[in-house]
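Here is the structure we will look at.
Yeah, one chain of the complex is gone here, protein chain that is, but the others are all in their spots.
Our next item is chain A:
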């Protein structure tokens, strides 16, 4: 007994009757089993019904692949009912990747040539939806023939199928280009619509086609004019506008044809003006046409008056109550902002208003447009608006808004202070959403703005005291407090309110950052380094800092542990070097490795120290062997450090002993007596024009050693002199290892150099003392 199969409606009833997902699945599985059995049995009568049911469950998400072959059978059947469902199944279930797909080519071919109108329509529809490149190539000529069929229904579908074919196989443009001009003479709107789409596709792919179709511009203008001026036609009108879809398509094609082409643009000018002024804008359809007109005007070489009209129309739309209109207006303005910047600027206040919309789509568009409109004259006002937007905007827009503000600030910042303020504000409001390089940029910026150090560190300190959860902010604040801690404690800064900060509070804050579970490992690293730097900047004793550092020596995080252990070493073994190592950092070049490790950057500084003037440092470790007073001036070279007896780190700190290479000045022999010679060699480092390095070399060619050798020097008051410790106090006999001593002379006024030397030593059993002035100093030493 054959169980009569369910009709589609009955199946749907049953599925809807299922109370739970599991029940529904059960019903569907049972039915699918029936369907599969029916397909196996090959029942031709009910095949279409089975496939219809299968397509329904496919829509609900259940697997339906076993119906693919059935689609083929149905398409091959002569009945219209079968074909209808078969083609629908093919469109929904088949695609280029299945093999079954190619098998329908033959059926389609037959249907295209022999079928009745409705069947031809079905075949064309399927071809345009799932037609692969091979299918298109095979059936191109068939479709071309159909373009000349008497039935407008078929022609209309054939034209759109042609568009699809060209997309798949661009070479077919040659076949479909000639019929276009003929088709444009049609009265049927459907065919016209399809033809215009076809022409647009041809023009976009082929510049030669573009030139060819420029000839039809007058014809298009005529068609559009007829549409616009014809009275109310019930057939094609949508809310009183006659066939807005066709109007929009024509306008779009005119835009493509008129771009960069004076002649075509001129032909269109009048018509565009007419459409722009006469279209009824009370309903959506009219607005659609108007928008398209505006976009076309802006893209072609339109007359200036027309462009002004277009921008004004957009401005009007921005004020419209309908949100859809405002959205489209914002989108259009965004397209124009590059080419007509000043025109769009006029609408800036309205755009900024739209930022406050509760509608997410609208505010997103407004944000993009606002960011594009920022320029140097309105940057302050715009940033203000954008920042208040940032405080209240939805989370998915925050990252874009924050990075947009930072970018705009970077490009147009009027003053450094404003820039720092802006970045600070963004970090406080949306710190977690900024990009990673914002921290680096801010530290770079602050480092470069010397006059704002005190101001920045105070602001950052207050911000940090309020909230330690925003990581980028915490990182920058920690770095600043470490670098400029002394300025923080110093007292008043005229740009902020007087803030009495105590050392203990600063240390407590940094410790809080270190211990907070909100801090990332990187942030902790910043805080730890900052604490170390403060050990030299603050005046109090360092017990607290030493304690923290030693605790972190056993931290679980490897990076922190390593830092803490090294810093601990600094306290214990290399205390004398600590100040030099923790000096203020020089400004790192933008784009270079931004390394926050104090030690590493300090190494960089040390190797360049001879050539680079560094910032004033508060280190107390000045071991100068001065005869004359060396006051701490603006740019002072780092102090001459005693070579450490430890030896291993000597090369790091051995700054001036490395004789730099630049411009050579001839050596000078200044003294000779009984085999003991004294030579002076001069070096003027190119980076510091006021600096002169003199190396005093003592050579002993006599038979007896020279012992207890001490050399002292004096220069006029305007100079600054530093003597390094000599390499030894014995000059061995017989031309042995010479003794050297380095003199550093700073001559900021470029005054003529005068040098007096005093020597005391023992030679041949006698103690000798010599005082003499060095004559014949080469001019290059002081000019």
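Side notes on the structure shown:
One rule holds in what follows: contacts are C-beta pairs under 8 Å (C-beta built on N, C-alpha and C of every residue); 3 or more make two chains touch, one makes a residue touch a chain; residues count from 1.
Keep in mind that, in the parts below, contacts and distances are computed from a predicted model.
Taking the options "Proteasome subunit beta", "AP-3 complex subunit sigma-2 isoform X1", "Regulator of G protein signaling 11" or "Ribosome production factor 1" in turn, only "AP-3 complex subunit sigma-2 isoform X1" matches the UniProt protein name of the chain that is not displayed. Looking at A:16, A:40 or A:539, the residue that reaches the missing chain in the full complex is A:16. Within the set A:328, A:670 or A:721, the residue that contacts the chain not displayed is A:328.
From the options A:67, A:179 or A:194, the residue with contact to the chain not on display is A:194.
Listed residues A:161, A:279, A:370 or A:677: the one in touch with the omitted chain is A:161.
Residue in contact with the omitted chain (choice from A:199, A:362 or A:582): A:362.
Contact between chain A and the unshown chain involves residues 8-9, 12, 16, 44-45, 52, 55-56, 58-61, 63, 77-81, 84-85, 88, 92, 95-97, 118, 121, 124-125, 128-130, 153, 156-157, 160-161, 163-164, 189-190, 193-194, 197, 235-236, 238, 243-245, 248, 252, 284-285, 287-288, 291-292, 323-328, 331, 358-362, 364.
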